[in-house]
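Note that this complex is displayed minus one protein chain, with the remaining chains in position.
Order of writing sets the chain letters: A and B. Residues in each chain are counted from 1.
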Amino acid sequence: MTAPRKRRQASKPAAAALAEFMRRAYAMELEAAERYADFAAQMEMHNNREVAELFRSLAQIEHRHATSIRKQMGWKSAPQVLTAVRWLGREGPESGAPGELHYLMQPYHALEIALANEQRAARFFAAFARRSGPAAIRAAAAAMAREERAHARLVRQWLARVPRPDPGWDRDPDPPNYNGE
Amino acid sequence: MQQRDSVSLALAGSGGAGVMTAGNLLLEAAAQAGYYGLMVRTSGPQIRGGEAAALVRLACAPVDNLDDRFACLAAVDWQNIARFAAEIPLGPESLVVGDPAQGDPPPALAACGARYASLPLKALAKGIPGGWPNMVALGALAGLAGLPEDAVRAALEGTMKKGGAALAASVSAMRLGYAEAPKLGPFARLAPPQGGRRGDRWLLSGDEAAGYGAIRGGVRFVAAYPITPATELLEWMAPALAKVGGALVQAEDELASINMTLGASFGGVPALTATSGPGLSLMSEALGLAVAAEIPVVVVDVMRVGPSTGIATKTEQADLNIATRGLHGDAPHLVLAPNSVVDCVRTLRWAVHLAETLQAPAVVLADQFLGQSRAVVDRPADVAFAGGRKRASADDAAYQRYAITESGVSPMAIPGTPGVAYTADGLEHNERGTPSSQAPDHLAQLDKRARKLERADFGEHWADVEGEGELAVITWGSCTGPVREALARARAEGLRARLVSLRLIAPAQPERMARALDGVRRALVVEQNHGAQLLKYLRAEYTLEADLESFHRPGPLPILPGEIHRTLAQWGRP
Partner (left out) sequence: MSTASAAAITPQSFKSGVKPVWCPGCGDYSVLSSITKALAALGLAPENAAIVSGIGCSSRIPAYTSCYGFHGVHGRALPAATGLKIARPDLTVIVAGGDGDGYSIGGNHFLHACRRNVDLTYVVMDNHVYGMTKGQPSPTTEPDWDSKLAPGGTGLREFHPLVIALASGANFIARAFSGDPNGTADLIAQAVRHPGFSFIEVLSPCVTYRPEQRGWKDAVRPASVAVTDDPARAARRLMTDDGFNLGVLYAGRRAPYRAAPQHEPQSPASLELDFAL
């Protein structure tokens, strides 16, 4: 797994390089969608319906992004990309950090995660657009950055509409109930 | 001079005297001459050297046990020989042969009233360059027993395949001893051997027989940790498995060995481990897993004197409790016991078949006496068992690993089979194999696992049932030999009694037992342990019409026919 930066090869015809860039952007969106779906499943398992639904919708949104890339590129079938983008030595910039979940978390927390993801993704594409390389790719990256910023704005508006959790939101009067094996 | 059907000979001496080599040769020679026989080894606590004795019983018919008395004890020296006084019972009719150069026999031996004859073993051996006293003793014992000298020579040739001067010296020394035998005074020889082709006989130990039976049953993977007296089984199996395309792994401990066998069996390869009591204790948790996840496996426990390290080189039947009751949870499983050296072939083959067919662990209780005794036996009939592991077929959309079936057995998917992958789980599960803590799933799976064993048809192999009459002896394992002999003696005196030697200990077979004991009013339960474990097991698992009495005593000394005959003889009195 390498960051797209390393993949950039001057010798490659620009069209192929652009396709590769878009394939990776697609993989990134898809990974983000799958991650939200995983989060939703975790919340469902722990009876946190509200946040589960929220994560489900976020998953659908990311899925739509992936589909729109696919349409834009005119791919007949989903491209096979198993190893998604890594950035700054970690994973895809739009994938939510798995360690941030809590069974008592509230929609606000979920949206905070989503906001951080969109902002990270926007920064990633913006950085990409500033780098040297085929103009087509830089333009595509800039467009993606704009899109991610727009998503971030939407999430921020959404965030403003949900209540802020009280301090102590994670308090549970009972000890963990998993009885062990 | 009278002849006899069996003769018991002991050869004792200190480390370096070569008594075991001579004992083995005596057994080989008897086999060459068309006799049957049995050899038991015994030794002091020293790791190497120290005192040792070869106990050999030669006979016209197959023998599974030692006799009450030894007809002859030959000693290369008297060092510490008193330790064997209990193991080598002698009487006034016995003959003790000793080397005058070693002084008089110790008082403990003299006390039994045996006749003493001297034979200068060392001096005679000295006369032959490269000659050894044990070979002189071998010749003398063979001569006393009435084995043809040629048979002894053939045994030597068969063992010392390199031939040359060493063989020549051994043959000469043996001949010297052979020639001395008639001079040792009156001694009843063996009657002529029964007919039968020598080629139809085997010479093997119970450990080897068990290993062979396991491989014939289909075992191709063994993992084990060395422990006396199971080690010989493993040492025989290591090269044998390699020859048939299997593998043996020496594990880091018994926890590893049982779990390795479960892994291999999960992979579709019939697997076995062998151990003794301490190792079986360590395996107990994983046996629970084998029950719950329904993974076939065979565990051979070659029992020794316990608890703990106990007397590691001696025999006892005291692991019946742990084998039948030692698992946590409700854990139906199989417990089997071979009842002679050669029966280890059949019982292991059957155990593998049952474990595979019923997808359950089978514990086989052999013991040190069976495991480490070497015997000349009739080649066993080739009993193949039809059946085996039921496997799931590929891409069966409706497949459920733990499906509730009428027989309780559900097909097992073997890794590599597409479309039916599942997780074998020690957690209680539903039919699909998904973990479940729901009461109905637990009950259904408990019922399924119990039903497998309840519905299985164990056929006639469950026990050896012999004889008739209102009296019976119920026994198992290596006690079967002496019980059979005791019953033969009692029958010769007019007593009518039956034998039931259990090969299948668990699950209990109440209907078959009721048929076997139909009309029996009194039964003696014979076993070798301190706690009457079989008696208690029978009381718990069976409703028997007959009054049960118990003959039980612990190891380390093997049970002898006379001990049981005395009880039976009392029953014969009105």
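The definition used in the following text is that a residue touches a chain if its C-beta (ideal position, glycine included) is under 8 Å from a C-beta of that chain, and two chains touch if they have at least 3 such contacts.
Remember, it's a predicted structure, so these values are computed and weren't measured experimentally.
Among the chains on display, the ones the left-out chain touches in the entire complex are A, B.
The hidden chain makes contact, of the residues B:L156, B:L184, B:A264 or B:A508, with B:A264.
Residue-wise, the contact with the chain that is not shown comes from B:P415, picked out of B:P415, B:G459 or B:G572.
The missing chain, though absent from the display, is touched by one residue of B:R201, B:K390 or B:K536; that residue is B:R201. Residue in contact with the omitted chain (choice from B:A242, B:L443, B:A488 or B:A540): B:A242.
Chain B meets the missing chain through residues 31-32, 198-199, 201-204, 208-209, 212, 215-216, 220-221, 223, 236, 238, 240-245, 247-249, 251-253, 255-269, 271, 285-286, 288-289, 293, 376, 379, 382, 413, 415-427, 433-435.
Along chain A, the points of touch with the absent chain fall at residues 1, 34, 38-39, 41-46, 48, 80, 82-84, 86, 89-92, 97-103, 105, 175-176, 178, 180-181.
To be clear about the criterion, only the chains that are shown with their structure count from here on.
Note: centroid distance chain A to chain B, computed from Cα atoms, is 68 Å.
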